[in-house]
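Some chains omitted; the rest stay in position.
We just call them A, B and C in the order they show up, numbering each chain from 1.
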């Protein structure tokens, strides 16, 4: 009868502003209770939000740095709390604890509960049409990928009018199901955290919250007693690396 | 602060003999402590073990029956504890709780921790060369599938000489890594439950135990507040169905 | 100059009611004349029709049983007369004669006569959107799969108003060609037997009747002098199997 120790997980918001950190932490606390010990932290440098490859590139070095520190600080796992999983492979190369990306976790969970998933993103079409398909292709799971849709809300405006955001996301989610043929909707941005239950009510189809999926997967991995995968993610060789931090 | 209620999960061993049930339950109790409430039950009809499509066909109706009853008995989720997931889709059509197959869960977990997985099965080559590839193809994740190997142990002999079984499985796991190029090993039979840590020690590469993976995934799904997927798995229409039980 | 002996084929209707058996047999007799010796039989247990994975699971054990008996009764080949091919792999494991599934045969014939096929099913969208794509993916021929469409007729109502059924199927077949871009239509249910010529007249595009395709493929295989494929479908090992029949 073990039980005393619960996994201690660092959720990294790979963006600048830290006001989200507190809201996220409160949400996770309500959601996960005492089954997980969760800290939420953002990064000191990087973009205000992640809506392009450029943002991903600017965030990744600081995510990796934070993951390395997290291991030293005694965390059992790290969640990179962004659908694009910035720096995930590089982070895995550097630590011996599980590193979970919100996008990866959400997509794999979609495979577990249905046959065809659509990704519904807050952003306008032009920011969503190219990144998610590449991510799905890179993950090698195109067989179940139905479509991607954007709702036309800028990431930083999501919480300004949550009712409107929910309505706009809900409309695209409905179209993903009715026109594209999806049977699972994956939210394409961790900024939509907490919205899944209301969206499920609107469209009567399972909706996956990537942040929650990532924490659940982190918890699952912590309970697997797996050793690090040093073949897929070998330790980077020692050599000169110069970085301005 | 919730926490009181832990998920109650029924593990169905889709085979005849019930002596495994008790051993499995004890192992799961040691492994999961009080974080899950687990029952393990086998089926009244079907095969002594599952090593062919024929066995799968004979087990599936009784698995589905048991899943339907599990929902009525108040279980929060069901694990079909066999790498071939017999009856999984049919079960999902009939209930509103998550139904997790050990093979599916193990393969999806492999995608989360590495780039290329091999399935190592106890059975001889001829029983493993055709089923796992179809399963992987059906799941649509061939991009990460490296190879399948069989160790030449009959399922019912696994526990007769566990040392020998471990050695034989370990040799194939080693070849999967060194010759085939796998970076994750997925055990291809739930009869190998509990062996993963020793195998990891032998090959220094992550080894996934499908029964444990399924329970962890069941726990994760129970914490997602997802509604049933009635598009992918619609309720079968009412009509005459005659079955001899 | 041989010629005396024609292949003797058992067509198994993997459903309960037997009134279809006689109609099917008369149709096949008109269609195939004396070039094949055909018997049509349904199963004693199972579902009234096959419209879900659940129905498939309930039918499969009885299909396999009948296939095993068919070999003993001297049949040269067996056709599983349902688009979902219930029990096909398990049946192949148990006998040395060809076992042909109507769905498999129809899809492979479609590959032989065109570049992109759609499956048009009698059932409503919700019953067709998930099974055929998995079947096509399992067969590994997604490259030529254009779409699946459902006409909204319950399987057991097909023959109640054949004119209306034909019209409804014809409309979806037309859309499959004009909107989806198919150049071959595969009927997704053997309950539509005999309808293909009229549909071809309506849409001016080849339409494949799965029951006829299966019998033609069975005839072709009987003339190939092939030995059984014991690698892909090894004989299931002897062991305890308990089943209530």
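Remarks
In this text, a residue touches a chain if its C-beta (ideal position, glycine included) is under 8 Å from a C-beta of that chain, and two chains touch if they have at least 3 such contacts.
The structure displayed is predicted, hence computed values, not measured ones.
Identical protein chains form the entire complex, numbering 6 copies in the structure file, with 3 of these shown.
One rule holds in what follows: only the chains that are shown with their structure count from here on.
Chain closest to the overall centre, judged by the mean of its C-alpha atoms against the mean of all protein C-alpha atoms: B. Between chain A and chain C, the centres computed from C-alpha atoms are 44 Å apart.
Our note on geometry: chain B versus chain C, Cα centroid distance of 31 Å, whole angstroms. Separation between the centroids of chain A and chain B, computed from CA atoms only, is 27 Å. In chain A, the residues that touch at least two other chains are 115-116, 143, 183. Residues 129-130, 133-134, 137, 142 of chain C touch chain A in their complex. Interface of chain B with chain A (complex): residues 1-3, 32-35, 98, 100, 104-105, 108-109, 111-116, 139-144, 177, 182-184, 196-197, 200, 204-209, 212-213, 216-217, 219-221, 223-232.
Taken together, the chain B residues at the contact with chain C in this complex read 16, 44-49, 51-58, 60-61, 64, 87, 89-90, 92-94, 126-127, 129-130, 134, 137-138, 140, 154, 156, 231-234, 236-237, 239-245.
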